[in-house]
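Shown below is the structure under consideration.
Other chains dropped; remaining ones untouched in position.
Per-chain residue numbering starts at 1, and chain names A, B and C are given in the order in which the chains are listed.
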Amino acid sequence: MTSDSINTYGENLDALGASAPLTEQQRQALDTVDKARKTPDVDQPWAALGMKADEYEAVRKILDRRPTGSELAMYSVMWSEHCSYKSSKVHLRQFGEKTTPAMQEHLLVGIGENAGVVDIGQGWAVTFKVESHNHPSYVEPYQGAATGVGGIVRDIISMGARPVAVMDPLRFGALDHPDTHRVLPGIVAGVGGYGNCLGLPNIGGEVSFDPCYQGNPLVNALAVGTLRHEDIHLANARGNGNLVVLFGARTGGDGIGGASILASDTFTEGGPTKRPAVQVGDPFAEKVLIECCLDLFKADVVQGIQDLGAAGLSCAFSELASNGDGGMLVHLDRAPLRDSTLAPEEILMSESQERMMAVVTPEDLPGFLAITTRWDVEATVMGEVTETGRLVVLWHGETIVDVPPRSVAHDGPVYDRPYARPDWMDVRQAAVPDLLPRPQNDTELGELVVTMAGTPNLASRSWVTDQYDRYVQGNTAQAMPDDAGVLRVDESSGLGVAIATDCNQRFAALDPYTGAQLALAEAYRNVGVAGGRPLAVTDCLNFGSPEDPAVMWQFAEAVRGLADGCQQLGIPVTGGNVSLYNQTGTTAIHPTPVVGVLGVLQDVARRTPSGWKAPGAQLFLLGTTRAEFSGSEWAWSQHEHLGGLPPAVDLEAERALASVMATAADEGLVFAAHDLSDGGLAQALVEASLRHGVGASVSLDAALERDGVDAFTLLFAESTARAVVAVKPEAVEQFTQACAGNGVPLVELGTTGGDSLAVAGRFSLTLDELRASHEATLPAALNA
Amino acid sequence: MGRVVIDVMPKPEILDPQGKAVVGALARLGFAEFAGARQGKRFELEFEGEVDQAVLDRAREAAQTLLSNPVIEDVVAVRAASDPE
Amino acid sequence: MRIGVVTFPGSLDDRDAVRAVRIAGGTPVSLWHDDADIKGVDAVVLPGGFSYGDYLRCGAIARFSPVMNEIIRLAGPPDQVSSGLPVLGICNGFQVLTESHLLPGALVRNEKQQFICRDQKLRIERTSTAWTNGYAEGQEIVIPLKNGEGGFIADESTLDRLEGEGRVVARYLDVNPNGSRRDIAGISNASGTVVGLMPHPEHATEAGYGPEANNGTDGLAFFTSALQGVLSA
């Protein structure tokens, strides 16, 4: 269908953005396909657009001519690291290869779509995905973080799901570093400002401080959506003659080149245009877009919807076409603009927020437009699906793009970059923390418990999390500071999900393979302890420059570790995100593979919270403790030490622990359970006591004897697969048997109650002094 | 007591959702003749004494470091309260 | 009993308010901002959220919607003693009510300049309203509070008048989370039909999904009160 034949939908002419014709001068200046054929030797700014010489050559080869300016814009942005995964692809394949048929049982949509979709039973499905917005958040903390939330939520909408929650794993430089004081408040306000305004409860996340993130904070954002099986939609452009409709916000000059320049190379000054360097989010527009999309799906007037994120229209056109019948004809000059001076190249690259693209049959168009009108959302028919196998973009009737869409969206360059374990790993791993000074007596041990409760990485996060709405939508069964966020999905049955995200970057720095598995293990444990049965994984892999063989090695190892770990636990990676070039100068961040695990609860009313509410519960420690201090919070916070080998991973033990805890939740055996991670047993006892102001009296003796360790080790080592559990007195027998049946070691610790944390024969700490330490740190640093 | 007025506006090329909302509301209320709107901030700082050039320079410094976000906003005016714009 | 819940573009807690009405035993009726027809409901809830993004001022743009024109008409002048349509404005709904001048004063940016979400303790001070007659006078409850612009302000004479006429419906206890004058969390019109409240009773109507305190259902009586009030009217 041409621009003439579209007039057959006469009453909908409003949807055809009309634009003033080109002046003769503009027409002369336009770089058309025709012109590209006639002027093969024009110098093109491929390097400034972040392309390598051989990549540019590859484009010329695909097209059998030089690309037009618009084509170059599309290829450069779509072939950037951020969009093409060119350095990571060869490794990421393992996630697919290591997914067994058994693991696919619950997978309705796997890796490769906007977000994976998992079957949680009763006809319900959940989609979830985590993504990074690191560099933009460094440049403009509030807007960078806000638009990060906005972007991941659009991925969820495009699957046909209603977004129901967000989470935000965040990493900053040292708490006392001035730049942390610049970026943290803005990032937190941005996550909250956008998420709160969308009406999405924030149900968890992370806040971690480490000097390696100074100059490169990590802002990862996770979104969760729910849908019925039959509501799943995939974004592709099928059906010759179907219409391609752009709707939502107008296109402005935001983030032009952002995808390639911000995310593929370290920052360059200025850039070619004086367009805004940052995108500003409009959460209200996105909220309206959510409701509008849900109505469109419900009315069944769309074939598919694609979100516009990185690479904007370039990405949407080429991916929709490439995933569908392979052809598309677009009239780019119809795009409604916020800035009428934008050139076609810029329109193609713009990353303006709050936009979506739908494929609509001509018959459905009136129904489609009725809904967008009701929501006061601007919609424009940009073109149509064709069977030509070409993506053709016209600008005032002139052809400015004519490419095979697959070559843009999927057949970008793939690099198997050299990687090598750096020699300094030997030094790092040899520097064990065994000789660091330790508390000399029980008094010092007690003092250390208080001090540790207030280190930047262990202190209360409520300065951050109190800025997030956790109640909206009315389905939040559990959120911060519990181990996992728990959401009700089905109001009648109580069916729901538990989600946690984790990563200890110090472990990953000591050994990226193990570190990635430890991140997986911790998120899995948090979900398990809450009573969820783990089902699926999403991940956000934050690393330095892939051009550095040492970083590339860290990346390869982390992916291999995560893929192996998922295979062993039997839960697939359903999607995620890679963020490379996270470094300040030549110094890369610690490898930071953030892992999100999703589990299912048949009835969220049976979840297990992390803190005990009442006296009289029997406390048990599950798992075994070894002298594992490398990468621990104690070694780092008290001695600034980072060396040795991270704690051993035991995924079978994690699985057994989660299984016991799922049984305990189902059968109502326990009041509370808190996993052990950063800060070890001491920190878990402190947090669980402070949660509701109910203390505990414990004796370490049985555990010390069984594990053959000293009290300091029992309290502060970070051995994995452990949890503290408050068992109902009448269920002790049954719980003990469940542990025995699953091979989970258990040892009695004591009972809950009182207003202190008392360790028999050693020390007693009032909850007041613990609370003072735990709660003072962030406000003292950030309110200054 | 002197007073310095500082005007801060969103950069013209930056999306201004507030301005967009204002235009929409104006149109609905029958003020459709105002086809564009932008919303910025106006600060009034109080100073003990006369407002002279030195004070204005300090105020501009404050405007640029604290009162505006140079990534998305411009300081469009810094003046004594009695001065013309 | 049919209770209308208005959805403005940007309303967020409308579905929660609908659920709360249903849990209380009423029949929720969804009302649309652009439609002046309020479908003959017996009472109306203006829910929380960010109507029109809360751009300009919170509630300012929503106040001019067709549905609000009708609600303003039916609610009657704020000082009249005979009762009009019962209206509960929660959070953003409270802001809409002050912008509509159905209630005096205004709500401004939190003192600490940050959005805050917390389980908030309140004291119910006026029970002779359409929305609080199910509480005991002086009853202390805990319901969620979540707002960025929840500081209630009015000039001293207005505050004195509100106090004098017993129109302070609820006051913050323990912590004043947003700098509200005289710890005011909610107020009413003269007749007690129109109530504005900054914290969120609709998020405390179902055990397990509200605050930890008291089973998390301390907010339910706002909705059962309305059913009572309407029944006895």
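As a working rule, a residue touches a chain if its C-beta (ideal position, glycine included) is under 8 Å from a C-beta of that chain, and two chains touch if they have at least 3 such contacts.
The model shown is predicted, which means the values in this text are computed figures rather than measured ones.
Each kind of chain appears once in the view, while the complete assembly in this file is A x1, B x2, C x1.
To be clear about the criterion, only the chains that are shown with their structure count from here on.
Across A-C and A-B, it is A-C that has more C-beta pairs touching. Distance between chain B and chain C, defined via averaged C-alpha coordinates, is recorded as 34 Å. Each chain gets one centre point, the mean of its Cα atoms, and the points for chain A and chain B are 37 Å apart. Each of residues 282, 284-285, 376 in chain A touches at least two other chains.
Shared interface positions of chain C, defined as residues touching 2 or more other chains, are 52-53, 55.
Residues 189, 192-193, 196-199, 282-285, 287-288, 375-376, 466-477, 488, 491, 604-605, 613, 692 of chain A are the ones that touch chain C when the two sit in their complex.
The residues of chain C lying in touch with chain B in their complex are 52-53, 55-56, 60-61, 64. By the touch criterion stated above, chain A contacts chain B in their complex at residues 139-140, 143, 249, 252-254, 274-280, 282, 284-285, 338-339, 352-353, 376.
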